[in-house]
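I am attaching a structure below and will ask some questions about it afterwards.
For this view, one protein chain was removed and the others were kept in their places.
The first chain written gets the first letter, and so on, giving A, B and C; residue counts start at 1 in each chain.
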Amino acid sequence: MKSKDNKILERVTIRFAGDSGDGIQLSGQQFTNTTALAGNDLSTLPDFPAEIRAPAGTLFGVSGFQIQFSSEDIYTPGDQADVLIAFNPAALKASIGGLKHNGILIANSDAFKPRNLKLAGFDHNPLDNGDLKAYQVFSVPITKLTREALQEIDLTSKEKDHSKNFFALGITYWMYSRSLQSTMQWIDKKFQFNEDILEANKLALNAGYNYALSTELFATAYTVHEVKRTPGKYRNINGNEALALGLIAGAYKADKSLFLGAYPITPASDMLHILSRYKNYGVKTFQAEDEIAGIGAALGASFAGDIGVTATSGPGFTLKSEFIDLAVITELPLVVIDIQRAGPSTGMPTKTEQSDLLQALYGRHGEAPVAIVAPNSPADCFNVAFGAIQTALEFNVPVIILSDGNIANGSEPWLIPNTNQLPEIKVEYATKPDEYKPYKRNKATLARQMAIPGMKGFEHRIGGLEKDEKGNVSYDAENHDRMVELRAEKIDRIRPFIKEPELTGLKKGELIIVSWGSTYGPIYTAIEELENQNIKPSWLHLRWLNPMPQILDKVIKNFKKVLVIENNKGQLLRIIRSEYLVDAKGFNKVTGLPFKSIEIVQIVKTLTEN
Amino acid sequence: MKSKDNKILERVTIRFAGDSGDGIQLSGQQFTNTTALAGNDLSTLPDFPAEIRAPAGTLFGVSGFQIQFSSEDIYTPGDQADVLIAFNPAALKASIGGLKHNGILIANSDAFKPRNLKLAGFDHNPLDNGDLKAYQVFSVPITKLTREALQEIDLTSKEKDHSKNFFALGITYWMYSRSLQSTMQWIDKKFQFNEDILEANKLALNAGYNYALSTELFATAYTVHEVKRTPGKYRNINGNEALALGLIAGAYKADKSLFLGAYPITPASDMLHILSRYKNYGVKTFQAEDEIAGIGAALGASFAGDIGVTATSGPGFTLKSEFIDLAVITELPLVVIDIQRAGPSTGMPTKTEQSDLLQALYGRHGEAPVAIVAPNSPADCFNVAFGAIQTALEFNVPVIILSDGNIANGSEPWLIPNTNQLPEIKVEYATKPDEYKPYKRNKATLARQMAIPGMKGFEHRIGGLEKDEKGNVSYDAENHDRMVELRAEKIDRIRPFIKEPELTGLKKGELIIVSWGSTYGPIYTAIEELENQNIKPSWLHLRWLNPMPQILDKVIKNFKKVLVIENNKGQLLRIIRSEYLVDAKGFNKVTGLPFKSIEIVQIVKTLTEN
Amino acid sequence: MDILTKKDFESDQEPRWCPGCGDFAILAQIKKLLPDLDIPKENFVFVSGIGCSSRFPYYLDTFGFHSIHGRAPAIATGIKLANPALKVFIVTGDGDGLSIGGNHLIHLCRRNIDVTVLLFNNKIYGLTKGQYSPTSEKGKITKSTPYGSIENPFNPVLMALSAGATFVARSIDREQKHLYEILKRAAEHKGTSFVEIYQNCNIFNDGAFESLNNPDNILYMQHGENYLFGSNMSDIPELPTPIGIFRDTKIEVYDELFHKQINNSIEKKGRGSLHELLDSEDAWLVK
Partner (left out) sequence: MDILTKKDFESDQEPRWCPGCGDFAILAQIKKLLPDLDIPKENFVFVSGIGCSSRFPYYLDTFGFHSIHGRAPAIATGIKLANPALKVFIVTGDGDGLSIGGNHLIHLCRRNIDVTVLLFNNKIYGLTKGQYSPTSEKGKITKSTPYGSIENPFNPVLMALSAGATFVARSIDREQKHLYEILKRAAEHKGTSFVEIYQNCNIFNDGAFESLNNPDNILYMQHGENYLFGSNMSDIPELPTPIGIFRDTKIEVYDELFHKQINNSIEKKGRGSLHELLDSEDAWLVK
């Protein structure tokens, strides 16, 4: 490397943006892996276009990938980008609003042709006139340079153009003083059966790197130092992967087979894809004819001794309600995963939202309480899934996991847990056939006595009609009232078994923020920023939404103001107001996008100023 | 009639109870009609057994019918019966708890045979020993007497036994100084094609009457005078009938065809049965393959210019959620009727409950507000259904009607409205093809501009993906947030158009009761009783649950205590607490049975005493 | 294994069907059949939906799941995939299995999951007190069709055949011997076995199968033969109604293939350990 300036930075956000066909997600993934290996903390957010393949060059077709990396702990993929790599005019148009003032724009100038400009709605070339004065613009003829670098390779021009994302990646690797090694290895493996493409991609990566190095395009390269971390082995993981691993680990520790019954739906389909690859872990996956059959099969599997799981998103979650009701009354263990997306109805399937909370709580006929838990980041999904399995099996209840599109596709480094430190999950079965009563309960947990088909002498019937303790159908008035109460109390009994959330800040004061799920990152970051400005709101981020943690009850009345921050129109807000009778206010946004931490900084400042 | 004592009573409650095969519902219906013609106010509650035909003589098979009638206005079928007619031991066992101290028990002594006694769980004959001391017991060999009365008729004994309900009815007609005429006419018509049975039933009715008259079994006959009423034409009507008529009348006034898409389910099936008979009113009924197809067809019909309605109960309501979501985002008029029953899951299908309120409010993914309205009595269903059609069509929203088993099957006299006084319902269509934008809104109601297939020049597409004003698919962040807000505001805009509920009692005070739906009758009665005791809580009974009435906001904070009475575990309660931040308490019961007014009297007294 | 008798399969619940209902006759044959199948009692599971017929599991002392309307095939699939050693029966009605549950049923047949389906066809909705069903004849007057139904009925046997069930048969509630034989063959079949049982609902559709009291109106198919029918088989009113076995073939069974994939994978890669599960090629060490 030429000895140019090399500046140390604490944190950087880069955004790759281009057509769905431009290999954006792949570039992002490679940059992420390399960054992880370099020891930075990081957080990513892929941003898929609405449609599978919108017409090339249109705004609908823009695919994005944003990563923030840092030598400090970070919790979001960044509010605004320091660097934007735009592969075409539409990508520029869609993403420029997210680039910092004076940020670096690297544009593939070859793609700024009249047709593309028109498709993106430009009436002139923004690279050519003063439109982009606010940024440091680097027009790079990436297509041309890539083709030149691949002159010797026996591929068509069109095929060669597929390597241009590696050229761009090479530039970024130089900028941030990255090693090419990990991506080179990945290319070696991925394309082992196609030598030409393998070579092409490697050449392009090198060419991009050398181009940046030799042209002195950029005055400086940057270094982001390693973050200080708990020692251990780390891997980068996204939310759906972490959920899958948590489920498998939970089933493993319970000595149960994991059974997934599911029907594909964005952004939950990956749960099915991932789990179907773990057959040698005894994981069973069943792609059902619809969401109803998916959860039905999962419930049947639970009845027969597996731990049944189903995974879906909004519309599919709605369809599963009748079966969740059945799981409530039959008191069978079941895990229902809802990866929330923007609704109502089909809504905006690739966009994130937190608007299924009230549905999870109340979306069933009759009084049908269930346990509900929500992860706060991609890596957190592991623990949440593990805990859901544990709770479902120890209490014989359905547990709903509320993740969302933001968490599902976002990724971050994860400290791989020590497998010995994961708790064993104790599943109790009835032991005395003569005394067996299906609805006799454990005194502590109120879990009913389980016996599964194949257990001699324990033959019994369960079902959706109200039952008495012996498991017989009962229309008795008092019995029904009692069973309704027992089912509710069982959820309350979970409370002592779960970890209370930690309160950030003081137990008393002007303002407390209450939140849940994927807003964790932006709020965490905002609170750091506010602290710099000497504003110190307290903050409670909930993991379990049902039962609610005890601490809320204790602290919430100690604050003058309660602010509930959610990507919906005030759902947890309603619960908080109703439970604690505090005049909580909501900070809400349903734009299909996560909060920016700056938005939270601002609202808190407004609220604390007067 | 012999000139015996004839005592005047203000109100009487009679309960008929027997095997499903004993013709209990028929006797009850006849007693009701005769009572209505006699000019009493009345309220009835049929109480069906759990199963279609449980084994004869068992407790599961007991069918009941209770009627209260009075010379004053009444609002419930009575807490406790003055008279119980028990056709067999199981009926006695199941119903005796509901007979007043010193009440009259008329038992068919012929049915108190060892086998029946055992089936009912008696180890001795309760008519023979002192068990029933607390009551005035009349053992009547009804079977034997009926057979004797029918000696001349050419029927088998088994067939003759089918007439014994008419014998019993005859006894009650004598007791309450009733005319036999209306039932005689009914028999003439009903059995016109079966002379023997016709004769048998008439003979039995007469025989019962004469038996009571001549045996001097009862010391007194009673008279309940006519109630003073608004002049007009009255008919007796149950909740499902009144809903059906309200829907037809609404469609009529909107100049629309009524389209019902439904799938049978207890206790909503009658909606389909009733409406399918009104074909000459242009009513369309479609029995779908399931609840989803039922609502889907209704929504399709609304899109094409009919007014679509679907009717169901708990499990079916849950299944319709995804389509209600679609109706919310496409902003089409639709009426969804949920006749609530005891849940969760299949629960106790023939029993009543009010536990689907939160599901109606929140049981959908995404932010998907709908209008919700609940009738408070059988006759009230007419206005509620009419109003639901009106609201659905004037705002282009789905409206949910929450009735319940209690209202659906209960009946009361109804003042037939003057058809001219029913309002016209104005349905607006777009008029200018060139300017047509499907999501352009009416300034007052925010209703979107409608155009239906067949309207030339208005071709357009709607669907479940988020749309912009022009009706094109939009993933725009701000557009989504705005559309979510508009859909919510549209529901708020309904508020000025609906009648505010009337406050009973003072605007300020110690205690206010808040309630909705079928608890109206028992609470009304309790308040009357409390007034006698000089206790005067205020009371607000809600008709619209979404939007909530303005008056609540104004008065609810003026009371020290707020009591929310519901047949669930506190659903409206949560809303009240969350909306108004008052420490409301719930009085709740989920036993499958309506409240008794005495229960309400007691809780109010407890709350007001200290 | 214990020697089982009919009595072993009697539950302590008295059947709650109307006196005279055809369901009793079917229950009697099943109670007779189960001990003859050489299967441990605890390995039987009866799954049902909702309807008069779906109350069936309560009256047998086996494991049972009385589920929700139309969804028994989904539950049964999960049960069978969780534990392939179980002998799983689905009991369903013409409404439960062909109206709301039609899709689950045809997908079950298509997959050839090893369960036995008993469809009690009384051509009516019994439990909800008498609406027409997808097997009711056109013109039928019921509570929901006061002017007569205008729908063409499904032929359940044809649907099961088209969907791919590998054993398909039909019998009649009161033909006790025939019913027993068919049920036995169905229960012993590997793969989805489907039996349509004509069942009299003497309350809401009495006499629906009266014409079959006349043996001339029945065509008894010989067991073991595979009859070939056109797509209109048995819908032709002039011809006798075929009773017996329509198909009896053996192809790969879903649940076996399902577990074979798992076992193959374990054989090839070794049973996964928790440690391997969590580790990753791309992991890095922080010291």
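Before moving on, here are some points about what is shown:
In the analysis below, a contact is a pair of C-beta atoms (placed from the backbone, for glycine too) under 8 Å apart; a residue touches a chain by one contact, two chains touch by 3 or more.
Note that the structure is a prediction, hence the values are computed from the model and not measured.
Though it is not drawn, the left-out chain touches A, B, C in the full complex.
From the set B:P49, B:G296 or B:P547, the residue in touch with the chain omitted from the display is B:G296, counting the whole complex.
Considering the full assembly, B:G39 is the residue among B:G21, B:G39, B:P55 or B:P141 that touches the omitted chain.
Only one residue from B:D79, B:D270 or B:E322 touches the chain missing from this view: B:E322.
Note that of B:L198, B:L217 or B:V473, the residue touching the chain absent from this view is B:V473.
If you put the missing chain back, the residues of chain B touching it would be 33, 36-37, 39, 229-236, 245, 248-249, 252-253, 257, 259, 261, 278-284, 286, 288-290, 292-306, 308, 322-323, 325-326, 330, 416-417, 419, 422, 452-465, 472-473.
Seen from chain C, the chain kept out of the figure touches residues 99-103, 106-107, 110-112, 134, 147-148, 150-155, 158-159, 161-164, 228, 230-231, 251-252, 254, 257-258, 261, 264-265.
Taking the complete complex into account, residues 51-56, 58, 60, 263-266, 269, 272-273, 276-277, 279, 285, 287, 289-291, 315, 345-346 of chain A touch the chain not shown.
The rule is simple: only the chains that are shown with their structure count from here on.
The distance from the centre of chain B to the centre of chain C, with each centre set as the mean of the Cα atoms, comes to 37 Å.
With centres taken as mean Cα positions, chain C sits 41 Å from chain A.
Chain A and chain B have Cα centroids lying 47 Å from one another.
Of all residues in chain B, those that touch two or more other chains are 60, 315, 345-346. Each of the following residues of chain C touches two or more other chains: 50, 68.
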